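One structure follows; several queries about it will come next.
What you see is the complex with one protein chain gone and the rest in place.
Here is chain A:
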Amino acid sequence: MAPAPLDDGFEALLEPFYNGKKLTDPISTKEDKYQLLPAFLKVKGLVKQHIDSYNFFVEHEIKDIVRANRSIRSDQEKDFWLEFTDIRVLTPTRNDYSDFKARDEVTPMECRLRDMTYAAPVVVDIVYSRDRKRIVRKDIPLCRIPVMLKSSKCVLSKATNAQMEIMNECPLDPGGYFIINGTEKVILIQEQLSKNRVIVEADEKTGGVQASVTSSTHERKSKTYVILKKDRIVLNHNVLVEPIPIVIVLKALGGLSDYQILELVAGGDALYQDDFLVNFDEATRAGVFTQQQALEYIGLRVKMGGSKKGRSPNAPRRSPVEEGLDALTNLIIAHITIEDLDFYPKAIYIAMMVRRVLMAAHNPKLIDDRDFVGNKRFELAGQLLSLLFEDQFKMFIASLKGNMEYFFKKPNRTSAYDPVGPISSQGQYITQGLNRAIQSGNWTVRRFNMNRAGVTHVLSRLSYISALGMMTRISSQFEKTRKVSGPRALHPSQWGMLCTSDTPEGEACGLVKNLALMTHITTNADEEPVKDCIFDLVPGVEPIRVFTGSEMHRPGSYIIHLNGTPFALTRHPKQFAARFRTLRRRGHISPFVSIHTNEHFSAIHIATDEGRICRPYIIVKDGKSRLKPEHLRLLQLGKASFDDFLRLGVVEYLDVNEENDALIAMNEDEITRATTHMEIEPFTILGAVAGLIPFPHHNQSPRNTYQCAMGKQAIGAIAYNQFNRIDTLLYTLVYPQRPMVITKTIQLIHYDKLPAGQNATVVVMSYSGYDIEDALVLNKASCDRGFGRCQVFRKYTAELQQYANGRKDRLGGPQKDEEGRTIAKHACLDRDGLAIVGYQIRSGETMIMKETPVDVTSTGIGGDRGSDAYVPAPVNYRINDPAYIDKVMVSNTEKNTAIIKVQTRQTRRPELGDKFSSRHGQKGVVGIIVNQEDMPFSDSGIVPDIIMNPHGFPSRMTVGKLFECLTGKAAVVAGRPDYGFGDAFRSHPVEEMGRVLIEHGFSWEGKDYFTSGITGNPHEAYLFNGPIYYQRLKHMVQDKMHSRSRGPRAILTRQPTEGRSRDGGLRLGEMERDCLIAYGASQLLLERLMISSDATQVDVCEACGLFGYKGFCQTCQSTANVTQMTMPYAAKLLVQELISMNVGVRMQLEDKFPHPR
């Protein structure tokens, strides 16, 4: 039987009757090409890049890492060896699995609720020697690695909706995050400059030009510079004490003659030859003529220490020549590997860098743009984890070896060495290392000296959109504090790859970005098959190794670079690239391998590396789109997937570099003979979050950016399993609605299934004066009927700990007073010491009656017995407004201690000051709530839910909002949901909407006759009205309202505490103080700064100027001159602190207003 089709939520979009279209309707490739988008998302998905990258790590990368570090040999016991032959990641299990438990597979939901880590065991196969015999052991548990949700190892992968429901999981949840100790953690996408590529940059201060390359290999990461300064070219690297003249380096690289060096750098070009010639003098002056001398010169300038580390201490000291050789082979430009001491490839590479520098010096246009997205690489969860795992694994190998050496050091051993035990025990450090890194977000990789903080974040579950937005977020490595505009600016190459609207405001503006809808981030593709085919494609492609410099740089010769490294030479670049692409379209090469020609440098670049950003396009050949109606027909019938089209050569992926070689038409009308590709759908240049906005192309651009920030704060449904989860803080809307005007993006990301907002009937008019500065007027009857009603859930946790002496925390029952009645504080408690579900809980009442033992230190052995008493350590409800107990959960953690979670619930109706926003960056607070009868009403009896002030429009220019209103109104009156589409960059028939309105008796422009509800007379103007989707934002007055007359004070200074949570005072700050001084309100100043704050009575001795006590001066031993005065306690404290530091402070008192005698 064929497997049931996956119910992944895309069915509706691919349904034959989608959007009023029937199966028999003619398909126009022009109109319907967007259908490729749901097909794309079906195979790739919004968070697929995370999942793909993680899958690549657990399935391939992890094996490579182990293979690279597979064997261990003992220094002591020469016969012993151990080898790891395989490593596998299994499916997630419970860590506290025991034989008593029936099942050990674990669901993510259980991990969330029980504060566990969702992790899978990793097992290794080993081979080792025992008594010269080869012992094979399989499936030895090594460690546990956190499993990404919905990855191939996760139980949710390939689960149907029904199975998801059984696992209490939301089928719309994107996955792509980890669960560590019960919290959901996301590894953000990290943006960095590409590795192993030459970047030429200009030094603005000195006017010099430099080429740099960050070499990244499994062993180390280092940066090499070729710098042109005052006509001299030098090479610099971290390991070198001083920059080395370039000719010396090139001489050291394999005995090239001066002429060969010149040719390699400059080719036959006299201009570059002249520029380069001066560098030979440097070498001559340094007395370097041969390779030997060059190596010695370099070797003497290699920093000691750095390269010393790995060597055993008793190894003999190496000669400078050896040092130089080592540095050139392994440290400088380390990603070019040296085989059999053949330095020529490295020489070509360095010569290429020199040439690039020379070219850039002549033509500043050839300086690379660091902000060009093609020069960026995006690190995903899998890559970051593999860095970490490799480091941890190397440490594991080291500690395993230590363990082994310790064993073999024993003079008389009783048994043969068995590595199984040590592997499992040492392996736990890998587990801990991985968990700690994801938990804290501190990525420490020792071999790269990498120390990054803030790599992971807690997944924001404020709304579905906020969670989704977090999965597409890209964080940049640039410092936020630096005032640079370049990296923050929207770069043209971000087109279609990164969302143009979704970026935060303020310090991280432009540095934190979001992926666009159709972006894909590549994983590593194997170089070998590409290498193989390069020589077979076009006749005359030869390896670069066989050419001299003059041949390489001959006009018309193109160097083929493979991942930035010169690899081959051809004289037919166009033909080569075309054939290469054909091969890729036929599926012989991975679709994510990119090729592009660079005319400036006469180079062809082929990239197979990971972290490149790319997106699919429809292929256009000979002025005709390859996408034919029959393809779309197959798609609608569900008989073809996006990958099929990839194989058929209908679509292909282009990365940012290859886009530069393409001429991309927006739609079929724009296709010319020269066109190579066509966009699948223009609105995909926006991301998921910006996709919520209807008609974004009619809005002023910052408004869309504001909405992107606010959409994440909107309260709504967060997931289908929202009531099964126990989140620290959860906001839900009681009656969320699907927006009246949606976009295709909304359908694709299923926002229509988990919406966050309501369609409010809005009238745009000025009303009552309580609506200035964007304030809104709300209809009380609408609020009565449930508009904007939301719920707030809060979690309170208690863990019943076990102490070293065997005592445990326990739950106590409610306390009784003398008459046997439960005390008011414990009114909610049941006999088990936990709050009763459904009970109202007020401030100060107890929810969990935890009690801790007084004695947690005594051992209980002999006379060492402590008290048996327990003291209450209750968890109390601390919020002023009452709540209801929603859920009580009792379970135990992985450490086998009991954990109790209590969830409280508040239901809130909108009140004055609560924040609302439409989807066009127009936020406002509720200014007044008006009775229904006072509201204006239309002929048909329509009374608005919200009245919005028209002053919000002219300066904001949110025309999209007007369109939304009009379109929504037309859709409502006609009962046609298919009218309600507001996709970006699609021409929209506003006239058509106007016509529909007229048909139904409304004004064509949406402005209707209204009558004032207060006077009963008509309004003198027609009022624009209709449904607009309003989001309730999480900022609510109830959570912020604060006042204080008297209250707690800080212990040290006796000044009022700070902050609402501590019932603090409101600070009269410096500037306010300045105002009072300027005004001369001295008594008010005195009252605010001292009397109402930290006034204190002190005794001061007028004779010695020191503090007295109880009217007696200890210094003068007298009461004669002691007077009382009032001063701020902080001042008194300062005086005493100064005295304690041996700084004498004397107070001289005098009457400001002497008593008239």
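Operating definition for what follows: a contact is a pair of C-beta atoms (placed from the backbone, for glycine too) under 8 Å apart; a residue touches a chain by one contact, two chains touch by 3 or more; residues count from 1.
What we mean here is this: contacts and distances are computed from a predicted model.
Of the candidates "DNA-directed RNA polymerases I and III subunit RPAC1", "NTF2-like protein", "Histidine-containing phosphotransfer protein" or "BTB/POZ and MATH domain-containing protein 3", the chain left out of this view carries the UniProt protein name "DNA-directed RNA polymerases I and III subunit RPAC1".
Contact with the chain that does not appear here is found for just one residue of A:Pro411, A:Gly820, A:Gly863 or A:Gly941, A:Gly941.
Only one of A:Asp536, A:Asp784 or A:Glu1137 touches the chain withheld from this view, namely A:Asp784.
When the whole complex is considered, the residue among A:Val136, A:Leu637, A:Leu729 or A:Ile998 that touches the unshown chain is A:Ile998. Of the listed residues A:Gln477, A:Asn931 or A:Gln1136, the one in contact with the hidden chain in the full complex is A:Asn931.
Across A:Ala824, A:Ala1021, A:Met1041 or A:Leu1149, the residue that sits in touch with the chain not pictured is A:Ala1021.
Although one chain is not shown, part of chain A still touches it, namely residues 723, 734, 780-782, 784-786, 789, 791, 838, 884, 886, 905, 907, 931-933, 937-941, 943, 997-998, 1001-1004, 1009, 1011, 1013, 1015-1022.
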